[in-house]
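A single protein chain has been omitted; all remaining protein chains appear in their positions.
Each chain gets a letter, A and B, in the order it is written, and its residues are counted from 1.
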Amino acid sequence: MWSGFPLRPDQASTIAEGYDHLFYFETLIAIFFALLIFSTIFFFAVKYRRRSPNDRPPDIEGSVALELAWSLIPAGLLGIMFFWASSLYFENSRPPTEALEVFVIGKQWMWHLQHAEGPREINELHVPVGRPIKLTMTSEDVIHDFFVPAFRVKHDVVPGQYYSIWFQATKTGKYHFFCAQYCGAHHASMIGWVYVMSEVDYEQWLTHAGPSGETVAQSGARLYQQLGCVTCHGTGRAPAFNGLYGKPVLLTTGETVTADEAYLRRSILEPSAQIVNGYGPIMPTFKGQVSEEGLLQLIAFIKSLGNEERNAGKP
Amino acid sequence: MVEHQHSTAAVHALAHQFDDLEQQHEASNLGMWIFLATEVMFFGGLFAAYTVYRHQYFAAFEAGSRLLDWRFGATNTAVLICSSLTMALGVHAAQLGKRKALIVFLILTMILGLAFLGTKLTFEWSHDWAEHLVPGLNWAPQGEILSRLQEAHAPLPQVELFMFFYFGMTGLHALHMVVGIGLMIVLVILARAGKFTPENPNPIEMSGLYWHFVDIVWIFLFPLLYLIGGLASSQ
Partner (left out) sequence: MSTAALEPSIETHVHYLNVNYGIKSWLLTTDHKRIALLYLGSITLMFVLGGAAAVLIRLHLIEPTGALVQPETYNKLFSMHGIIMVFFFLIPSIPATLGNFLVPLMVGARDLAFPRINLLSWYLYIIGALIVLGAIATGGIDTGWTFYTPFSSTYSHTHVVAAIMGIFLAGFSSILTGFNFIVTIHKMRAPGLTWFRMPLFLWAMYATSVIQILGTPVVAVTLSLVAVERLFHVGIFDPALGGDPILFQHLFWFYSHPAVYIMILPAMGVISELVTCFSKKRIFGYSFIAFSSIAIAVLGFLVWGHHMFVSGQSVYAGLVFSVLSFLVAIPSAIKVFNWTATLYKGSISYDAPMIYAMGFIGLFTMGGVTGLFLASLAVDVHVHDTYFVVAHFHYIMVGGAVMAYLGGIHFWWPKITGRLYPDKWARFAALVIFIGFNLTFFPQYMLGYLGMPRRYAVYPAEFQVLNVMSSAGASILGVGYLIPLVYLFWSMRYGPVAGPNPWGAKGLEWTTPSPPPTFNFETTPVVTEEAYAYASEEARVG
């Protein structure tokens, strides 16, 4: 029975082993203190058991030295845990810039995943091994959570906001992902598989996967035309998008914000909330006209514009 | 512990769990302060939420604030401060054993409190209802108000949120005032029956604390709700 009785999930990402080492260290400390207390209690309970009703135990008030010792030594151990855990956490908080992007939309009770290169998946995520993958996630309804135990990654997926996590898989194979924030009736069924494939297999999968072969940015370009955005944003009546993504933007209120995913999303849904300095409040809202998926496509399109310019050698 | 000679009324006023009136007095006082601490935390949750959204929806909250008439708010503030004065005078009268003065001041406090509530109801809230500005119930700004909001680039749902905080916080405050006025009715009845002596003015003092607290909450509410849009004359 004990063969194949796992104590930990697969270590299938670059960070998994490091996290496990920290976990083992903390487990050792936990076992040490638990054993220490249990055995000391047991030992004292036996050694000092009541032998007669006339027992006269000594009147010990305490010992400041001991109190200091058993405050400072554990504090030191806690300090080690804090620093180790925090540095791991920090190191892994920023996705590498060359990460492959996948857009994730959670909704009751399924996952839509769309690769930047185009293919759409439902409750499955195919990725190549050895490449960093960045997931940009939002929800269409309630709070969900994307959790891949084998990669040791997890983050809440919140409606109205974008959160990103990243991982780099180290082993091919098939790994669970789960929704890890209670979201209603079929929360437990909102699960799927990550398929980590070799580069070759992944390329093959890519060519067979996407129905239209359109990348997310290309879908966004199509929407951009369809919804008529070009009428203003292509003619100077509204701010241009070339090189906009990631840059600071000055608003009419005097505030400066960064043109990230959240800003772009808000500009489409609540255009009068943040108006660029020098422009008027004439953009209509597209709330109800664009789905979460459409929003991600438009954002991907806008992001791609700067890149093209840069790739074309423009300063 | 030294035994005091008490008047009959005072002896009857000593609850069985206390050793003497001084202990009872101190316990009631501490109790009222603790209760006020819980009220601070209760309102505090609303103030915290208000602060978050004020920051997030800056323009909308200012535009929403201009939907309110700061002159009514200011008048009400003055009324409430006066009512705290009459309440303090009432406490003083109770401590000196002046029964008639106590009753007069309690009634004055009640009248001022009712004036506050009356202003709110007849001038402010009914006007807001008529103009379809009550969130969740009849929110549908129209006509001049609507165009003014649009000029201010204030998204309507965010203005609605401001109005929700307005009604929610002033409503909760008004509820506390109603309770306070009810308290005062009880105190008037008891005072007329001679229940309060210089040895035991406790219930008056504690009610005074409560009333002052309700006043202070309003002093925070007034600028946060009425003044953040500036003093431009509103409708």
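Operating definition for what follows: a residue touches a chain if its C-beta (ideal position, glycine included) is under 8 Å from a C-beta of that chain, and two chains touch if they have at least 3 such contacts.
In this text, all values refer to a predicted model and were calculated from it rather than measured experimentally.
*Asks:* Based on the whole assembly, the unshown chain contacts which displayed chains?
*Replies:* The omitted chain makes contact with A, B across the full complex.
*Asks:* Of A:105, A:135, A:179 or A:238, which residue touches the hidden chain?
*Replies:* Of all options in A:105, A:135, A:179 or A:238, contact with the hidden chain holds for A:179.
*Asks:* For the chain that's not shown, point to the residue among A:113, A:153 or A:197 touching it.
*Replies:* A:153
*Asks:* Mind pulling the chain A residues that touch the left-out chain?
*Replies:* Counting over the whole complex, chain A touches the hidden chain at residues 1, 5-9, 19, 22-23, 26, 29-30, 33-34, 37-38, 40-41, 44-45, 48-51, 53-63, 66-67, 70-71, 74-75, 78-79, 81-82, 84-86, 88-90, 92-93, 108, 141-143, 145, 147, 149-150, 152-156, 158-161, 163, 176, 178-189, 191.
*Asks:* For review purposes, identify every residue of chain B that touches the missing chain, sorted by number.
*Replies:* Within chain B, the residues touching the omitted chain are 1, 16-19, 23, 26-27, 30-31, 34-35, 37-39, 41-46, 48-49, 52-53, 56-57, 135-137, 155, 157-158, 160-161, 164, 168.
Following the convention adopted for this analysis, only the chains that are shown with their structure count from here on.
*Asks:* Just how far, in Å, is the C-alpha centre of chain B from the one of chain A?
*Replies:* Whole-Å distance between the two chain centres: 46.
*Asks:* Residues of chain B touching chain A in their complex?
*Replies:* Where chain B meets chain A, its residues are 57-59, 153-155, 158.
*Asks:* Show which residues of chain A lie in contact with chain B when the two form their complex.
*Replies:* The contact residues of chain A facing chain B are 253, 270, 272-273, 275, 281.
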